[in-house]
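One structure coming up, written as structure tokens, with questions to follow.
One protein chain is absent from this view; the other protein chains keep their places.
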Amino acid sequence: MELSDWELVKKCQAGDANAFQELVSRYHQKVFMVILGLMRNREDALEVAQETFFRAFRKIKSFQGGSSFYTWIYRIAVNNAIDAQRKQKRNPLDFHETMDRVFEARNEVAKDPFADVHDRELRENMAKAINELTPEHKAVIVLRTIEGLSYKDIGEILDCSEGTVMSRLHYARKKLQDKLKAFL
Amino acid sequence: MSQCESLQEAIGRWLDGELPPADSEAVRDHVASCADCGAERRRLEKIQLTLGTILTAEAARLEFAPLWREVQHRIETKRPWHEELIETVQSLISVPRLAWAVPAAIMLVLGFLSLGKWPAGSEANNYASVESIDAHGRNVALLREDETKTTIIWLYQDPEGEDENVEESAKSGPAF
Partner (left out) sequence: MLKNLRNPVLLFSLAFLALAGWLHAADSAPQSVLVTVRSIWAGSKGDDFDPKLKGLEQQLKPLKHRSYRALKDETQTIPWQGSKAFEVPGGRSLTVATQEFQNDRIGLKIRLTQGDKPLIDTTVKIANKGNIILGGPAHEGGSLILSISAVAQ
């Protein structure tokens, strides 16, 4: 029977390295998606993802279960990504490489109903539009889009109120609509 | 403001499932019958779909084994002492740890309030205030010494004298 996240955390805290590996296995893709949405390129996102899990390992003993494990790990991920972005000085155009790969990947996910997206220009401009948002606005829209997290969960991750989440989401969506209106 | 304009933000919340049931139903009914709001809904869904697709596709390519190897390597590698120190300091000043600022701020305030109690020198500030004087019909003078700020209350003698050495006393009065 599969152990819950909390049971795995307890085992980690007791020194079970395999339990931590299991947790990483469960969340590595989702954490990477969140980070990729905040970062400008895949390589940086990978680096931040590795650092996120490393920091989670070092802090796991202080996790007391006051929040769910995923909000806890997403918080570490978002903070790391925002910190890394602020230190970054590279140009934000590397997403083009990612766009080309998406088309290759489309064949692999042909059965996915959400793969039926045809608007190349929308995708290409999406990356640019997202990158023009502030880290805080980027974070709310990425968390909501990828995970479908509630405003409450997003607020816990970003350490802000639900009202703030709501207004940031509304603002981010308005901004994206303005920048992408020609393609929507 | 038109109903559509006022509903703009609500459409996003409705799509996110964050509206109470009654409001959700009202928005759903409106969106179904309003062309502009229906278009708004489609735009929001398209943005969400596109972004989600991009990121999901990218994450699907992420292999677990190399990631885990790298994480394991970081765990097993001893970090330089200065990196450990920086991380410790950063964790201490992170938002939840600002709770430590509470006792620190209390210390500062108490220290500031206590400043007046610390003597800067035995004669540094000997200022005394005289709230009231009743010399019972005699003249009295108040003096303050400049350097130490010491207050001096001088009671003049009764002219008729109660002391045998009135003359001497009169001569020995302060010259001010």
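Letters A and B mark the chains in the order given here, with residues in each chain numbered from 1 onward.
The rule is simple: a residue touches a chain if its C-beta (ideal position, glycine included) is under 8 Å from a C-beta of that chain, and two chains touch if they have at least 3 such contacts.
Everything numeric in this text was worked out from a predicted model, so none of it was measured.
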Omitted-chain contact residue, chosen from B:A32, B:I86 or B:A128: B:A128
Candidates B:A39, B:I86 or B:M107 - the one touching the absent chain: B:M107
Contact set of chain B toward the excluded chain (per top definition): 95-100, 102-103, 106-107, 110, 113-114, 116-117, 119, 122-123, 125-136, 138, 140, 143, 145, 147-148, 150-157, 161-163, 165-166, 168-169, 171-176
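In this section, only the chains that are shown with their structure count from here on.
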Chain B - residues contacting chain A, complex: 8-9, 12-13, 16-18, 42-44, 46-62, 64, 67-68, 70-71, 74-75, 87, 95
Complex contacts: residues of chain A adjacent to chain B: 21, 24-25, 28-30, 32-33, 36-37, 42, 46, 49-51, 53-54, 57-58, 98-99, 101-102, 105-106, 108-109, 112, 114-115, 117, 119, 122-123, 126-127, 130, 141-142, 144-146, 148, 150-151, 159, 166, 169-170, 173, 176-177, 180, 184
